[in-house]
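Mind looking over this structure? Questions follow.
With one protein chain withheld, the remaining protein chains of the complex are depicted in position.
Then we have subunit A:
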Amino acid sequence: MAPELSTPQAKSQKAMTKAERRELQERQRAAKAAKAPSAPSSSPAPKKGPETSAKPTVAGSSKPPKDAKSAMPSIVDIDAGKARGLRIFSHFGLPKPVSVGKGDIHPSIVRLALLFSSFKIAGANARCIATLTAFKTVSYSRLCYTSKQHTFPPSHDTSLPQISHLVAARPMSVTMGNAIRQLKLDISGSDIDLPEQDAKDALCHKIDNYIRDRIIIADQVIQETAGSKIKDGDVVLTYARSSVVEKVLLGAHSAGRTFSVVVIDSRPMLEGKRLLSILSSAGIQCTYLLLPALGSVITEVSTVFVGAHSLHTNGAVYSRAGTALVAMMAKRHSVPVVVCCETYKFSESVQLDSFTKNELAPVGDLFSSFPLTKPRDALMLENKPNLEILNPLYDLTPPTCITAVVTEVGVIPQIPSALYHSLSADCFELLITFVLDHRLASCSHSSHSLFS
């Protein structure tokens, strides 16, 4: 079904109006419903659809919703397969279908959702910045898009479908949640009598400020603070790829310190390869190994730097799967573990283990993380009878394994949860404001250059 429809559609996709597009989707849905019960043999066909069409979709900037829809049956199949497995894994966030949203989904959000679901944009910071940037676009074009029931500032009703569409693509990151919450607060606080264009400008300005203050300048502060912990001759170990850690290492290198880096990596993402190429092209002496080999090098390491997805009030760090293993081994060998984490990644919730909240990466070799030397038929790339493949994306590092958390407001030692509580409350905001004022005064030109 996919091939016969895709050719005319791909051409006309951009030109079509939304109504036309929706009509087309309805037609497809009807056709699929008619086809499905009659021919069970045709079920492999839609399965192949998303695989073959995913790459061109992502490469081009236009996102035909049709692809998203055709992805649905295959994932539903997987869901049904998972259901018979162990129940303890059933609640993990599975790769969900990128469904057609209920409300009006802005094209930039549709595009972003596809980028998220295909892991083209991954990482807490990158996702948060991309989301905020997309919201900026949405808020500017909101008038032309929902002309009839237009209200500005965008109310809860109109922004919700956009967000839920993103969440459907991939579970929302804590950073996105925090940013959106802040955004909603800003919107609700804005003056209702403000002219529309001014309100939009104000909103976009607030978004820009958020990105600048909480992410970009925060990273600069962390880069300086954490970089000062690297001494000449150190062996720094890092796991996977964190944008902050990358900046810290590059910053310390450009500050003239000589140290070597051990990059640990693991499936399913193998993000460390990218970090490795960045670091080694910057001239840093690097060693690369996969996670199982960690035990043989940990004794040589002087500091471990890792990034975080979020930091919970009990002091636990929720981060890329494998971070907990690295921290555990480092702790066992008395190697300090430093977590680089901006304050906007702080989560109000408490998490006790990696099971309560997690996310699964898609099954198969999506990230081409298996070695090419390994014959593909020797690998299990899909679920079989009695066999299920789970690729958890995150794990939770217990606070006992963490030596220090470097934030833009300073280095926090491994502290009892109560302090995190007080930190995440008002006094924390004060701290941030204080530090940011200081920073803005001192490095205003550099931040300007970042935005221009």
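Everything below uses one rule, namely that contacts are C-beta pairs under 8 Å (C-beta built on N, C-alpha and C of every residue); 3 or more make two chains touch, one makes a residue touch a chain; residues count from 1.
The rule we apply is simple: contacts and distances are computed from a predicted model.
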item	value
Complex member absent from the view - protein name from UniProt, among "GPI-anchor transamidase", "MMS19 nucleotide excision repair protein", "Mediator of RNA polymerase II transcription subunit 27" or "Translation initiation factor eIF2B subunit beta"	"Translation initiation factor eIF2B subunit beta"
Of A:K184, A:R212 or A:K273, the residue in touch with the unshown chain	A:K273
Listed residues A:L114, A:L396 or A:V409, member touching the removed chain	A:L396
Touching residue (missing chain; options A:D208, A:E348 or A:E388)	A:E388
Interface residues of subunit A (partner: the chain not displayed)	85-86, 88-89, 266-268, 273, 276-277, 280-281, 285-297, 299, 320-322, 324-325, 328-329, 332, 353-355, 358, 370-374, 378-380, 384-392, 394-396
